[in-house]
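Excluded from the complex is one protein chain; the other protein chains are retained at their positions.
Chain IDs A, B, C and D follow the sequence of writing; residue 1 opens each chain.
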Amino acid sequence: MVTPIFIVAIALGVGFSIGVLNKLGKNFTGGLVLAAITFMTFISYQWFYAFTFGEQTPTYVYTAGFKPPFSINLLMGQYEAIITLMINSIGLLGGIYMFNSLKERGSNAQVVYLILIMALNVIVMTRDVFNLFVFLEISSIAIAGLILLEKGTRSMGAGFKYVLATSIISSILLIGIIFSYFITGTLNVDDFISLSISTYKGGAIVVFLIMIAVILELKPFPANGWGLDVYEGSDPGFSAIISGASATASLYVLYKIMAFAGVEWNYYISLIGIVTFVGSNLLGIKQENTRRMLGYSSIGQVGLLMVILGFKDILGENTPYIFFGILISHYLAKAGLFWLSGIVRAKGLKEWAVIRKKPFFLFLMGTFIFALIGFPPFPSFFAKWTLVMDLVQSGNIVWVAAILFGSIMEAVYLFRWFGYAIKEENKHLEDFKIEIHKIIPVWIVAIALYGFGYFVSQLTEVSSTINFIPFAFVILLFAIDFLPIFVKNTVAILGMAFYFYTIYPQLDNFRLIFEVIFIVGGILALIAGYAYKGKREGFYPVAILMYAGLTGIIEAKTTLEFFYGWELMTAGSYFLIIRGHRSMPHGLSYMLFSLGGAYAILAAFGIASVGQDSISMSIINNIQYIPTWAYALLIVGFLTKTASVGLHIWLPGAHGEAESDVSPMVSAILLKAGVFGVALTLIGMGAENNQYSVLAYTLGWIGAITALVGNLMAVFQEDAKRLLAYSSIGQLGYIVFGLAMMTHLGWLGGFSYVINHFLYKAILFLTIGAVVLRVGTHNMYEMGGLIKRMPLAFIAVLIGIIALSGVPPLSGFTGKWLFYNAVLDKGWYLQGAIMFFSGGIAFLYLWRLIHTVFLGQLKDNHRTVKEISIWFLIPIYTLIVGILVYSAKPQWILQPLAEIIAPFFPSNQLVWNGGTAISHYGNWAGTMVMAIIGIAFLAVLGVQLISTRKAHKVKQFDITYAGERPERPETTHVAYNVFEGLYKAMWPATIPLVETFWNKITNYLHDTAGFTRRIYSGNGQAYMLHIVFFILVTYLVIIGG
Amino acid sequence: MEQLDLGHISLAIGFLLILIGFWGLLTQKNIIKIIVAFTILDTGINILIVSLGYIVGKTAPIVDNSVEQLENHNVVNSIVDPVPQALVLTAIVIGFGVTALMLAYAMKLFNAKKTLEINKFNDLKW
Amino acid sequence: MSELDLNDKVSEMLAKSEANVIKSEKTFIHPEDEVREVVAPDGSIIKINPIYDYFSGERPQEEKPRGGIVEKFLNWARSESIWVLGFGTGCGSIEIPPLVTPRFDMFRFGIQMRPTPRQSNAFIISGYLSVKTLKRVIRTYEQMPAPKYVIALGSCTINGGMYYDSYSTINRLDKYIPVDVYIAGCMPRPEALIAGFVKLKELIKEGKAEKANEYARNFDEYKANQKKIIKDWSMPDYNW
Amino acid sequence: MLKNTLIALVIAVLAYMFYNVYNTYETRTSLSGVAEYYATNAAKEVGAANIVTSIVVTYRGFDTLGEVTILFLTASIISFFLKLKEEDENKSIKHGITSELLITASQVLVPIIFLFGIYVFINGHLTPGGGFQGGAIIATGVALMIMANPNIRINNHVIHWVESISGVAFVIVGLFGIVLAGGFLDNRISGLGEFGTLFSAGAIPIIYSFIGLKVGAEISNILNKYQKSQKEL
Partner (left out) sequence: MNIYVKLAYTFLGLMIVLNWGMLMGATMRKIGARVAGRHGIPFKQPWIDLFKNIGVRTTITHGIMYYIGPVFRLTGGVGLFLFMPAVFSGSPYGIWTNFSFEGDLILILYFQVFGMLGMALGAGEGGHPYAAMGIARGLAQHAAVELPLTLAFLSIAIQYDTFSVYKIVEAQQGGFQNWVLFTNPFAAAAVILAMLGALGHSPFNLVKAPNEILIGPATEYEGSYLGFMQSAGAIIHVMEAMLFMNLVFGGATNWFELILKTFLIYFWSVFVGIVFPRFKIEQSVTWFFKVPLLLGVLAILMYSF
């Protein structure tokens, strides 16, 4: 074992000698510095190894051969080993990354860098407060110097502000240290702990001074303008070091100081942390400059880590797990992002579109951003999960709310940035150059993120149950992404089919319905993918990622697995949606609503786990602590996915702008995940439990209003896919309404709708999507008359809309019939009438859809379009067969459904007599009705065939036109603003109140951020004032007058 | 403040200097004046450190004749606290380093914008 | 775009369009009837010939009466259910509205007005017919389903009447479309119109009102006459 | 105005806070804690007459290493921060002749100052003073040289060599402590010698000499850089 003192010795030895050795050239000195850091890394690694895999006990290193407190001693314990390893490795990677920029500044800069890393190590290890001060100063001075790696006035200004700020902070620290010596007679941390310094006279204020200085080093909001300037102004490679190494070391110092500061400080540290986390993330949404934005994010993350430290007594033995989970994600991802920003060299967020020219960098960027937000499989996901669980269980729900709010704010700007990178125009941007030594570190941290994700998931008993097989399949697809589409599609389909085959026996019937919709539906939608040409890069991994998530939530046995699947699905669907042409803003709002929903679910799971031994999914059946709120949170979370009114504004754009075969995936399939969640929640609430009737009643109204709003908005759309998207909102409203009734009939209706909606919405989206691929536009008024060119597509849409509208004899009527029986049974008459009315409105948009696309006048440029691709027709007609079977023999599906529902809602409200369904209120014989209508239709058709056997086929302008003739198809096709009259009558109902509401909120947040960030005036003196002000306010709050 | 001894006085002076330093840091627009304010602040802190080591009527912590001339030849009872004196040495050097760095910055900043007004260097903000 | 560029662009476009127009001094082609090139969604360029692509233009066929009792019954039904197209072609159309008033009440004869030629079987050419209107009349007439009947109202339809030497009206209607019943006078009163209807009903009942077949039989002749007088034809030979 | 009021308020509250700190002070009458230990044992453990020196160099030698590092860092940062391009260095502005008095005085005083500085750091373990003080005194001499002759070209190489060698030597002596004595920077690598003489206190005089040389070199370096970059204006 090499004693850690060699970290210091090597660094200083090399550093001091470079003044002579620099004659040998800058490359040599640079290499020497890297070698020194490598050796330092090795030292901390071997300690880390010994602690993790061996029986190593914490070891003190005494300098000068005297026992502390008489000399300065260093401690190498497990945490020190980890932290120094982190600092040294990031120092090594950063050194590689900055090799050239350091070299350019000469050997002096290289030395300063080396000494910075060394100083950070000592800060972590030292047990002497004055020594801590000395090395903090070393690191401050080194940072102030290295800021200058970036040339120009901006970095000089930033550096000077940094020097001023740190000099104030260190003055306060020094006053605190000297007084601490004065009152205790020692400078050793361990002595402070054993003497419990805060009990001395004046101990409180001394601790305050030390504490506040250390906290200020962590750049708490709002006294952090200088820190932001440093992040923005310095070399991005160096920003990564500040964020990864310096902040990490400072956090550890805080941890060290907290040992003697007394427990009352924990609360204040958390408070400052949360204010920092929320505040800086809120201000982050206003940023247009990447590095400054990343700075805000870094500061925010450190705030979150402070919260965790503050809660360490409550979190107990989970603290290291949570702390390091979030720290490592932040440390790696933020370093990666800063380095990327150095490679890409784009200042404004929109300029990041250039990264798309090298797609692999986009992947790296996505990895880092998802790791920062806390998506699986990254460590932060597990850490955040545990954090929320533990905080909720200890009753700190307000804290959880604040943390989740801050996280959403962070997601806002990170995903907006990511969206720009993916979608913004990049033709005019100059491609960026790649230097190999800059890529390697980025690579390494990305791989490390995935590695740590797996490692962290295996650390606890609960998270190790997560099924990584689907995710491994995603990785596989990613690996073969260079292959042509045919191969990848086949692999994807076979993989899904095989997976379905293997897990099929494990599922109960209730889950099986959804699994069939997810997987079989997914396979059908994937078949349509054969129609695409080329490689379609990146499509298959993300599609399978979504399906992996979907199957994850079905299989989930614990709430963690469920949430894991939920987040995977969100990520996958986000990427799918964002692939569309104009889908960037919609992708963003989808992500934000999804995250909001996911956090609501997370909080609810936390509440549910209070007082329970396990985190098995069954705990939501028996929530003990504020159950109504928990269920409300769960429902709100799931309703974001079902796009119920109020939470629906993301859907039309997201579904409407997605690719042709993606729309059915996200509409027909993905939305059912929300339904699955709502169903689980309602089962959890239980049918007989009257205490939740208000919740169910509200949910019922939400469903009804959603149905109305969705359908009404669909009527006034000009874009075919948006029309279908709004229609999906409406249909999901029906489902939610049905489930909310919490009766046998209601659930049967709801489930019948689930299946139906899957069938016909998949048909409609696939067909319209295929048509859009052929005609190259979404706008219905630009189509028309396509029945002549695409009869098969027409038939598909015809069947789809008949089924959707609920007109007998097709299957849609099943759901309607069940609904009205359920409505009468439950007594929700007004809601029922609204549902019926929205059903009536559905006819309007359905007719419009089929009329303006397929009927009317064929346009000039569509005269030669071909029938939609066979690869679309195969799944479409498979689904049509499904609809026909369901229509002809509804009992085949409804009877098993009734059996599935019976355990939860056990009343025999529906009796089957052969093919006739008999309820208390009426009866309906699906097969017979179909037969009667069929026979009548054929009879009438026969008569007509005889009487018009000699009909002349005419062309599209052969119409009576008041003695004139049509001149152009465009002027003859009635398609634009068809329902103008209805609009004049009903416009008050189409005012986008919800959108206005969310816009107002967004604007309010933006205005708040815009106003608040003006405190960062850029004036170094103002920053000093902030710091002093912060000190004083904290002083008055904590110590008091 | 029942007994106004040397320790108290120097301590008060130290704090006074610190306050003056803070006042200068927060009010002076000229970077050089800010640096001067910082050195005043620094000096104040150094005075604090030294005065905290002061023990009434004791001599410097060097074991030589002056100590041996004291009554009971006991080093412990005859010297002031040596630790703050060691610390102040470090503090002074650190203060020197920071001041030097600040001055270098001041030179470069003046070169860049030909001004020493601190509020002119607000390229980075918000 | 600067003004200079715009000018260049416009002149370039003009040159292009001139090149595309098939120069012809005799016939005027409506812009909407020119062969045009459009870009299909897949990027290929397709040619559209509107008259050919958008209209059927098929020649009318003679639809021989079946004869026998069925035909007699149908003829009776046709005669009792004359649906008149509401198309006032000239000054005589003012004489039609009185027919629906209580004084004349044509409904009792089974005569009704229909707004669309598809559902009408009688066409009243009410007075003088300008060449412009003739074009519309021909189109409308051809769009009516057979059997169809034409009642020519007033002298102008017989020989041009007081407009016999007008540059813009036709003189003899039956050069252009076959006429079943002429009602002379300038203008004939509604009573005369009703008398004409009664005459038409007689003709139908006797099976003599087969002018639609005559039109089909002598189609080329009628077309030649029509095209001689109508310069801007801009429609297919037969409007279905 | 608002800002001034605010600052006045801030200063007032700051004063209040410091007043509370000040109140914790009680006049001390005896040593306590570690100081007592040092007073009792420093002389025999370390062998230096100057207890402060024994603390600075040995007991808290690690801090001293940090101090040296800070000076070194500052010098390094300033040298790359104020680095001149090659051509600028050649285009240096000629300063006018300074006062005769200064020139003469420097010729007389500089060697004495240097000598005095060396004396101070060599006797650091016996008398007040030490490496830092000595180094600072040497740097004063350099400052005097520069003031007397602004056009002087101080040999960078010499400074760098002195700086590097003394720095590395300091670290190596420290490392000897691990091998030969109780730990890093332990001065007892050789015999402590006779208390109160020049060759006593083990490695302290050696270390302090290196520190003195290094500090002197570094401060001189900083002064030199300032002087040179001044020409840039």
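FYI, a contact is a pair of C-beta atoms (placed from the backbone, for glycine too) under 8 Å apart; a residue touches a chain by one contact, two chains touch by 3 or more.
As the structure is a computational prediction, the values presented were derived from the model and not from experiment.
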Neighbouring displayed chains - absent chain, whole complex: A, C
Touching residue (missing chain; options A:V885, A:V940 or A:V1033): A:V940
Candidate in contact with the missing chain, chosen from A:T57, A:N690, A:N908 or A:T948: A:T948
Residue among A:L982, A:L1005 or A:I1039 touching the omitted chain: A:L982
Residue touching the undisplayed chain, where the options are C:S81, C:N159 or C:N218: C:S81
Touching the absent chain when the full complex is considered, from A:N22, A:T41, A:S660 or A:T972: A:T972
Candidate in contact with the missing chain, chosen from A:L271, A:A925 or A:V994: A:A925
Contacts of subunit A with the absent chain, listed as residue ranges: 785, 787-788, 791, 794, 798, 802, 805-808, 813, 816-817, 820-821, 823-824, 827, 829-830, 832-833, 836-837, 840-841, 843-844, 847-848, 850-851, 855-857, 916, 920-925, 928-929, 932-933, 936-937, 940-941, 943-944, 947-948, 950-954, 956-960, 972-975, 978-979, 981-982, 984-986
Subunit C residues that touch the omitted chain in the full complex: 60, 63, 73-74, 77-78, 80-81, 83, 86, 100-102, 105, 107-108, 110, 112, 114-116, 118-119, 121, 145-147, 212, 240
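We adopt the following convention: only the chains that are shown with their structure count from here on.
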Selected pair, greater C-beta contact count between A-D and A-C: A-D
Centre-to-centre distance between subunit D and subunit A (centres being mean Cα positions), rounded to whole Å: 54
Distance between chain centroids, defined by C-alpha means - subunit C, subunit D (Å): 113
Subunit B, residues touching no fewer than two other chains: 18, 22, 26, 52, 83, 87, 90, 94, 97-98, 101, 105, 108
Where subunit A touches two or more other chains, by residue: 130, 134, 137, 141, 144-145, 175, 179, 181-182, 187, 1025, 1028
Contact footprint of subunit A on subunit B as seen in their complex: 18, 21-22, 25-26, 29, 31, 34, 38, 41-42, 45, 48-49, 52, 83-84, 87, 90-91, 94, 97-98, 101-102, 105-106, 108-109, 112-113, 118-119, 121-126
Partner subunit B, residues of subunit D touching it in the complex: 4, 7, 10-11, 14-15, 18-19, 21-22, 25, 27-31, 34-36, 38-40, 42-43, 49-52, 55-56, 59-60, 63-64, 66-67, 70-71, 73-74, 77-78, 81-82, 126-128, 130, 132, 196, 222, 225-226, 229-230, 232-233
Subunit C partner contacts - residues on subunit A that touch it in the complex: 774-777, 860-865, 952-958, 960, 963-969
